[in-house]
Every structure is written in structure tokens, then in C-alpha cells.
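Omission of a single protein chain aside, the complex is shown with its protein chains in their original locations.
All chains are identified by letter, namely A and B, in their written order; residue positions are counted from 1 within each chain.
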Amino acid sequence: METPAIARPARPNWIVLWGSLTLTVLLIGLYLALLWAPEEATMGIYQRIFYTHVPAAFTAFVAFFINLVASVLYLLRRSRLADAWAVAAAEVGVVFLSINLITGPIWAKPIWGIWWTWDARLTLDLVLWVMYVSYLLLRQLTPRGDLQPRLAAALACFFFVDVPINYMAIRWWRTQHPQPVIFGGPGSGLAPQMYVALAVCCMAFMLLGYVLLRLRLEQEMDRHALDDAQRALLLEDVGG
Amino acid sequence: MADFRIAWATFARDLRLELRTRESLNAMLFYALLVVVIFSFAFESEAELTARVGGGLLWVAFLFAGLVALDRAFVRELPGDTLTGLLLSPAPRAALMAGKFASSFILMLAIETVLLPLFAVLFNVSPAVHWSGIVLTVVLGTWALAVTGTYFSAMSIHTRHRALLLPLLLLPVVIPAVISMVQATQVFLGRSGVADYWWKLLFGFDVVFTTLGLLLADIVLDVD
Partner (left out) sequence: MPPPTASLPFLRCQRLTRFYGVFPALREVSFELPAGCLVGLYGPNGAGKSTLLHLLAGVRRPSSGSVRLGDEPAGTRAARQRTGYLAHDSLLHPHLSVAENLAYYAALYDRPSSAVTVALAQTRGEKLAGLKVGELSQGMRQKAALARCLLHAPQLLLLDEPFASLDRQTVLELQQTLATLRDGGMTILASTHTPQLLEGLADGVMVLERGRLQQCELGLPIAPQGVPHG
């Protein structure tokens, strides 16, 4: 009995190519961030964690946006590929947002003496993180099938609509009850070299995010292909 | 209109079921009561503290109690497998969902009507407080919780650990509503500030998520 052939581009090639590119840019970014960029006047060496903190957030937001687009596409087309993009993007987003949320307090503590503050941006990050962790939990607790991607896509739509409302609520909340603004308060400009280092680090994180996303994407599609092959096999089976 | 008839019939049937078997209603009320009592042990209930953080305390109590009511929304359809009966029918899912929104809202409101006076007594809320402002906040806030909670109740009925998943899905999404409810209530308990902006935000939340919940009702009230 023949198993259906699974056609797929050879995997090792793209990983070698993109992996080495990512590693290169990461190393360059590391050098720029830790050694090349000038030390910040008031915060000293601790400020350098900013080159991880901000690119992580940026990558996470891009990933969540991809999740949103993929979810809507799934609802319109019921495409398995769209759903695979959605789950991969959500996972990558949560990873990078976690990095963002962890580096925040690590940065804040030595400089401002507090681990956490409910400043508007940090709070929004935390809310977004909580939302997408619940998204991943929903996916995990829903049985595999047509149901899981459908429910997850609906949840993603709720998130999309929720984010602007969250923004307004948290902003107004902080206006009513001002808290110390840690990151990027008024008057904190960046030296030109800092922008360069930041840009390179953003690119590095985006590349890393891409590699991780694509790995996850392919894993998901492989799983589908495997299921399809098994189903085709079991369908033909007359004696079993 | 047939759709309205369905929504109304769903609403009436839900309330009739809850009233018919008082068991779940009694349990919900008692649970809510217990939460407020435990809170008054956990937090100092002096009038001064209530004026500062009473809003938060009240709404956490409402949330805990509300989650029990919201879980009922579709668990009610498990005996006799009436859920399959609903999905089998040609009834528009938005109509079913609208009926469920309304019944969850009324149930939660009923529980809160009992809780609010109890809270006022146990937490020494000053009698000079502007109660109509609090009532308006309660109405707007409860609708926000009822609508999103009912939708996620429908979503979690398909999953494992349903009762656990409901708060995990609901709480992140209602954060802006909770901020608004608490701040608005606090305006009246602390007798300072203005609630207008919060009410507008709550109203906006209500409109947006009612619409979204009805539009996406087909997705969660669907067969596999």
C-alpha cells in the first residue's frame, strides 16, 4: 500500500540561510548595543537593556498584528495555512513580549529602585501579554479539529477591538492617577548612534522572530500533512 | 419579527429555568454573599478605606459572583442536551445570543441588588453618597460583563476545563471595562472627581462588544 508522497521544499536550506543571517545581525546588534553606542548620561550601563526591551516589544506587536490578519483570513477562507500563521505568530509574540516584560523590571530596579510601575506603556504590554496567553490556553484546551482555529480566530477579533479601548482606558487612568514614567518620558532624546544601534537590534529581533515563526509554521503544516496521510491510509483500509 | 421572538423566548426560558430550580440561584447568591463577607475580614472596613478603595472591592466581589452566573449561561443547556437542540434548529445564532445576553444581565443584576446594600452596610459606606451615580455605573458595567461573559461562556462550552477557561478568557478582555467601572464607582464613594469619561468609555465598550458578540455569534454557536 502506497503512502501519498508529501511534497515540501527541502527544509535545511532555508534554516541555514536565514539562521546565519539572523545570527550575524544579532552579533552585530550585540556589539553595537553593548560596546559601540554611547553610554547614556543619567542611567549608565543599565540603559543598554533598552536595546533588548524595545525591539522585543516591537517584534511582539508585529507578531500580534500578523496573528490578527491571519485570524481574519481564516474566518473568511477557512484556510489551514492562515490558521497555522495565526498560532505561530501568537506564540512568537508571547515569547517576545515576555522578554519585554522581564527586561522592564530588570532595567527599572537598579535605576529607579522599583520593580514595577503602572505606567501606561508597561500596563498595556502586560494586558496584551495576558490576552495572548489566554489565547494560547484556549487553543491548548480546545480539541484539535475545525473548532480550535475557529474559536481562536473569534478571540483574536475580540482582542483587536479591545486594544484601542484598553489604550484609552489606561491612558485616562494614568492621567487621573499619575505614576512615575520610566521609559521614554518627555525630554528623553536619543543620540544618533543610539538610533542606529536600536534599528539594528530591531532588525535582529525581527529576523529571529521570522525564523521562529517559520519553524513553528512548518511544524504545524507538517502535522496537517501527517494527519492527512494517516487519514488517507485509514480510509483505504478495508480489512481493518 | 421571528428573530425577536426567539431572543425573547430564550431570555424568558432562561429566567424561568433559574427560578424554577432555585438551587443554582441560591448557590449564586450565597457565594456572592460569602465573597463580600470574606472581603470584610480580609480588608479593614473603615469608612475611610472604603472611600479610597471601595470601588475596587465592590467590583471584585461582583466579578466573582458574576462568573458563576455567566458560567450558567450555556451549562443550563447541558441537561437533556438541549444545546444540540438549539444548534440543530434554524434559529439565527445572533437571536439566541441576544436572548442569553439579556438573561445573564438580569441574573447578574439580581445578585448585585442583594450585594450592594450588604456591601454598603459591611463597609460603612457613608449615607451621603450619590447612589444614582453608582447605580448607573453598575448597570453599564454589568452589561459589559454580561455580554462578554456570555460570549466566552459559549466559547468555553466546547473546551476542556470549561469553568476554568471562562475567567481566563473573560478577564483580560474586560480590563478596560473593569478600570472604568472601578474608577467611576470610586468617584462616588470617594466623592471626588467626575465619572463622565468613564461612563462614556463603558457605554462605548458595551456598544462595541454587544455588536461584535452578535456578529460573531455564528462562530461559537456552531456545530463541529
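The criterion applied here is as follows: a contact is a pair of C-beta atoms (placed from the backbone, for glycine too) under 8 Å apart; a residue touches a chain by one contact, two chains touch by 3 or more.
From a predicted model like this one, the values you see are computed outputs, not experimental measurements.
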item	value
Absent-chain contact - pick from B:65, B:91 or B:154	B:91
Interface with the unshown chain - residue positions in subunit B	2, 5-6, 9-10, 13, 16-17, 20-21, 77, 79-82, 84-92, 223-224
Residues from subunit A at the interface with the omitted partner, ascending	144-146, 227, 230-231, 234-235, 240
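Simple rule for what comes next: only the chains that are shown with their structure count from here on.
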item	value
Whole-Å gap separating subunit A and subunit B, where each centre is the average of the chain's CA atoms	32
Touching residues (chain side subunit B, partner subunit A) in the complex	148, 151, 155, 158-161, 165, 168-169, 171-173, 175-177, 179-180, 183, 193, 197-198, 201, 204-205, 208-209, 212, 216, 219-220, 222, 224
Contact footprint of subunit B on subunit A as seen in their complex	75, 127, 130-131, 134, 137-138, 141-143, 145-147, 150-151, 153-155, 157-159, 161-162, 165-166, 168-170, 172-173, 176
